[in-house]
Structure formats: structure tokens, C-alpha cells
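Here's the structure, in C-alpha cells; my notes come after.
Left out: one protein chain. Kept in place: all the others.
Which chain is which? They are A and B, in the order written, and residues in each are numbered from 1.
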Amino acid sequence: MIGVMICRDPSSALFVGLMAIALLLPVSESGNWFSQSGGNLLLILPALIVAGWSLLRSNDLTAQTKLPGLLAFVATVLAALPPLVLLENGVQPGFEGSGYWLFVLALGFFAWRAMGLLSHVIRAGRAYQLLVPTLFGLWFFYLWEVVVTGFGVPQILLPAPGVIGVAIGGHLDILWADFQQTFMKAVLAGFVMGCGSGFVVAILVDRVPFLQRGLLPLGSLVSAIPIVGIAPIMVMWFGFDWQSKAAVIVVMTFFPMLINTLAGIDEAGAMEKDLMQSYGASYFQTLISLRLPVALPFIFNALKINSTLALIGAIVAEFFGTPIVGMGFRISTEVGRMNVDMVWATIAVAALAGSTFYGVFALLERIFTFWHPSYRQQ
Amino acid sequence: MSNPDTAAPASAKNVVEARKLSLVFGEGESAVHALNNVDLSIEDGEFVSFIGPSGCGKTTLMRVIADLEKPTGGEIMVHGGTPEQARLDRAYGYVFQAPALYPWRTVRRNALLPLELMGMNKALREERVAKYLGLVGLEGFEKKFPWQLSGGMQQRVSIARALGFEPDLLLMDEPFGALDEITRDHLNEQLIHLWQETKKTVVFVTHSIPEAVFLSTKIVVMSPRPGRINKIINCSPPPDRTLDWRETNDFLEVAHEVREALRAGHSYDD
Partner (left out) sequence: MTDAAVTAPGVSWFSRLKDSRVGPVSFMILVIMVIWYAGAVYLNAPRVIEQFERGKVQWTASQLMDKAWSMKRPILPAPHQVAVELNKTIFQKKITSKRSLVFHAWITTSSTLLGFAMGGLLGILLAAGIVHVRTLDRSLMPWIIASQTIPILAIAPMIVVVLGNLGLTGVIPKAIISMYLCFFPVAIGMVKGLRSPDPLQMDLMRTYSASTSQIFWNLRWPSSVPFLFASLKVAVAISLVGAIVGELPTGAVAGLGARLLAGSYYGQTVQIWSALVVASVLGMALVYTIGLIEKFTLKAMGAKS
């Protein structure tokens, strides 16, 4: 039965084959997987049992059942543990045997198979669908950890995720101060002012066609300009503190908001506008009831673009001068001191802040533009 | 012909009164004569259909009545005043080819829209909306969003929305043009029912002969290049008609007359 299933799916076949060999080859100087201290075997066996079970249950792929995918997910996580445990105690980094790497390789094929099984179920709840990217992310960081630690890659090149985690845990106070300086002060202030003024100017310009025709071509030219370049000028004008960073962000976020809002409020259909005219609606009634709702997807698009631009603007501007706090400052000074783990810790915080900031707007967009064809649920 | 050629002063009883009405888009060589010397009166309580091929100006004429286009010549009066005055008085309801519902509003709130814009008090507008959504057979769908409904239901919402502020005049621009024939027949029957119940004046643009004949008390046949009125046919369909009436001789005679008038306007040439 396993034979039939294996023939159909090359990644399962590779997993079974490679795993069989891996278990026999040496893991370290002290033998293969079976001759290691008992703990490992206790982890490997249940993982393999669950893996085999999931593969057995997956030979009938016409059935849209969730079980094989879930089992494969669990098996991948379980089987990922032994190499980690082995790295913690026992094996000298850089001295793993061929069995060790073959095991990881086989696990890779199995993870691919697990993602295949998970994405096979078409109609599944959102939580289930999230398992696929989750597994992908876990695997990415796992591989990063195992390869970097296993091969003993020098920290200066690339620290392992675990090391970065330790750095974050150890410097929470510094990271929090940096976050406050860069995000809470510069990014938020600049973002609100930039987006706000872009929006207001768009509404004003919309009433004056002459300005619109003059601004729109210039606006699209501006999108080709590397605006971050104004950072040194802003630092000169507004000083080292967060105000100069906010100024950079204002300029960076102004034009995307302007262009998107203008395009958005122009998006209302002729028929809908006629309808408002037939009601004798005033300019502001039409703006509020029709044109702004129609523009919402565009406005959210600008907010999402700007949320990533803002953080970039703040960090890059800090490279040009800052008080001794801030994420950009931290990155540039710690690079100089070769404290790479701290640099990566700051990057991790920036990544988290950036994706949360973006995520907030993506979520708001879903809530406010639920009616848009791209989000409709019948 | 109901309308004598003598330039009689506009009767107060007439809802719409057009004299030598013209509308030219563009200028010089590329000028398009959308309307040319159109004379028309529509009396209170009539069901008038404009029929003709594409480009004959039937929609344009309706848009002039609604003050969505300005005429370039002649005069037009709606309710004894200018179309603009009528529009600002909210004297007419307009139903477009497409439902033109706002996807971010529920069915109920879509129907509420014109009433909110007019500043009607809350209790009254809720009552009106409930009444007219009921009249078009949509009670129970108030909380749905337009995109959750079928095309026919969406168009019924837009009719309820136009009726909500109780205008005397209902302008319908090919309202069922985008629907399948079975749905369209069904809505035609409902529309007759609605018209009899509300005693409104309806102006209806269509390019379907059976639809025009089935619905109207007056059929205005138009032809293109330049857009003009070819013939006005008065008819008196039985008030309690159903779809079966379309198989009677009365119906077929009127339909034949309309077809002849369209042919006379060279409407079949292209």
C-alpha cells in the first residue's frame, strides 16, 4: 500500500528513501541515530509513526479530508526536534555526520509533502489554511537555525534565530527605547501628518481641475524619485531628534496618499454620480455618501504603502544623524561594533513593527471595504 | 397624435412639456444631433415609453427631462417649471439601466439614501422604506447587501429607492435591459401593478417592442441621425392585463404599428 502511494508522489518517495538511509548512517563520531542517548529515539519513533500514518491516510486524495495534512504537520514538527536536541548536547558544530544532514534533507521533502497535503483541501476554515504559511515559516527559521548552528557559521555573517532571540530577551529595555524613539515619535507623527495632508490636498485639488492637471503628472514623476535622499537635508533643517525623521516621512507619504485619493474619488461611476445629481445632492453630500466610500480601497492602498515607507524613512533618516537612541542609530552603531546579534534583534523588532503596522491597515481595510469585490463573501 | 402642431401654451396639467427641443453634442464637423426639434407632452398619470434603436436620443431626452443634460435649443418644462427646479424639488425618481446601488450599504440603507439626503425625519423615512421595499416584494431582504442579491432583485431595490420619496414622476431608463427575458416579464407585470397602485406618471425607455406595448398608454417612436420623434402612438391596454394579453390581436396590432413606425424612420437600416 505504501508502495502505491509512494509511486504517485515523488516527495514522499524521497522522504521514505532518504530517511531510511539517514537512520543507518553516522550522525556524529559516536554512531548513528540509534546509538545516541535514548531521548532522541523516543522523539524520532513517534514522529515517524505519525508521518507514516499521515502518508497512509493520504493515498486517496479525492477525499477532501483534513486529517492527513494535520498529521503531517504534527509529524514535521515532531521530527524537527531530534536534530535540534542533538545540536544542544552531543554534537560538535561542524562535525555532524552524513546521517544528520540526510535526516534534515528527508525532513525537508516531508515538510513539502505536508504543505502539499495541507493546501490540497480547498474548502477549509481560515485557521486550517493558515497552517500552510505557518509551516513554511517554521521550516524557514528551522533550516536557518540548523544550518547556521550545524555548520558553525560565524556569527558575524549570520546569527542563528536562537541567538537573535537571546539578544532580544537580554536587551528589551534598549530595544523598547529605540522603538519608542523611532516608531512612537517619528513614524506615527510623520505618518499622520503626511497621510492627512495628502488626503486634504487631494480633496482641495479635486475642486480645482487646473491644479489637478498640474499636480497629477508631477505626482507621478515624484514616484520615480528616491525621496529618502532628502533625509540629510531634513536632518540639517529640523535637527537630530525625531522631528527631522517625521519630516522625511511626511514628504515620503504625502504623494502616494495624494495620488491614490485623487484617483479614488474620481472612481465613482457616471451612473452613480447622475443618481446623486438627480437627488439634487450638494457637493459635500456627494463627497460623503458616494465619492469617499468609493475611494476607500484606494485610500487604504495608500495607507498600506505608506505604512512600510514610513518605517523605512525613519530608519534611513537616522543613518544621517540622531540622538543616541533609535532603531536606525542602533543598527548603524552596532554594525560598527560588530555586535551582529544586536543588529538582527533590532531588525527583528523593526520587522515585527512594520508587519504589525501594515497588518492593522490590512485588517481595517477588510472591515471597511468588506463590500469590495475582492473581499465579498456571498 | 395627441399633440397638436399648434404651439399651445403649456398646460398646467402636463407633467412634461417640450417644444422644439434640440440638443447638439460637440461642434462643427463632429457635432452629433442627439435631439432635433422634439415636441412632446406627457400628461399626469400616463405611462409613456420611448422606443427606438441605439442613438435615437431616447435616453438623452429622458436625461434632459431629469436635468442631467442641458438642451441647446427649444424649451422644456417639468411640472410647469424648469427641469433644474424639478430636480432640486426632488420631483422625479430616476431608475438607471443598472441598479446603481452602493455596495457598502445594505438594501435598506440604499433605499434610505435619497431620504437621508433630503433630510427627512428618521421615523418617516424608515416607514417609507419599509413600505416601498414591501411593495416591490423585498421584505426580509433589508439586511442583505446588494451584491448578495440577484440582478432582478437589485433592480427592484433601485425602483423602491426611486419610489421612496414619493415623486409624481418616475423616469426609468431601460431598467430591465440587463436582465434575462423571464425575469424581465415578471418585473413588467409587477411594474404595471405598481403603476396602477401608485398612480404615478412613468416615462420608460426601452428598445423592446413587446415591453413598450405591454406597459404603455403612449408610445413615442424615435429614430436616429438626427434624434427625433417619428410617431406617437396612443393605446389603451386593459388595466388588469397579464402576460397572456401579449397573445391577443389588440396587442399584436399595436406592436405592428410600432414596428411600421420604426421602419418608416429607417431604423432598420443599420
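Criterion: a residue touches a chain if its C-beta (ideal position, glycine included) is under 8 Å from a C-beta of that chain, and two chains touch if they have at least 3 such contacts.
Worth saying up front: this structure is predicted, and the values here are computed from it rather than measured.
Enquirer: Who does the absent chain touch among those shown?
Expert: Checking the complete complex, the chain left out touches A.
Enquirer: From the list A:20, A:42 or A:225, pick the residue that touches the absent chain.
Expert: A:225
Enquirer: Specify the residue from the set A:15, A:112, A:199 or A:254 that touches the hidden chain.
Expert: Checking each option in A:15, A:112, A:199 or A:254, the one touching the absent chain turns out to be A:112.
Enquirer: What chain A residues would touch the chain not displayed?
Expert: 112, 115-116, 118-120, 129, 132-133, 135-137, 140, 156-158, 210-215, 217-218, 221, 223-226, 228-233, 235-237, 307-308, 311-312, 315-316, 319-321, 327-328, 331-332, 335-336, 340, 343-344, 346-347, 350-351, 354-355, 357-359
What we mean here is this: only the chains that are shown with their structure count from here on.
Enquirer: If you average the Cα atoms of chain A and of chain B to get two centres, how far apart are those centres in Å?
Expert: Distance between chain centres, rounded to whole Å: 54 Å.
Enquirer: Can you list the residues on chain B that touch chain A in the complex?
Expert: Listed in rising order, the residues of chain B that touch chain A are 63, 66-68, 87-90, 92-94, 96-98, 100, 102-104, 113-114, 116-118, 145, 147-148.
Enquirer: Which residues of chain A touch chain B in the complex?
Expert: Listed in rising order, the residues of chain A that touch chain B are 269, 271-272, 274-281, 285, 289-290, 293, 296, 369-373, 376, 378.
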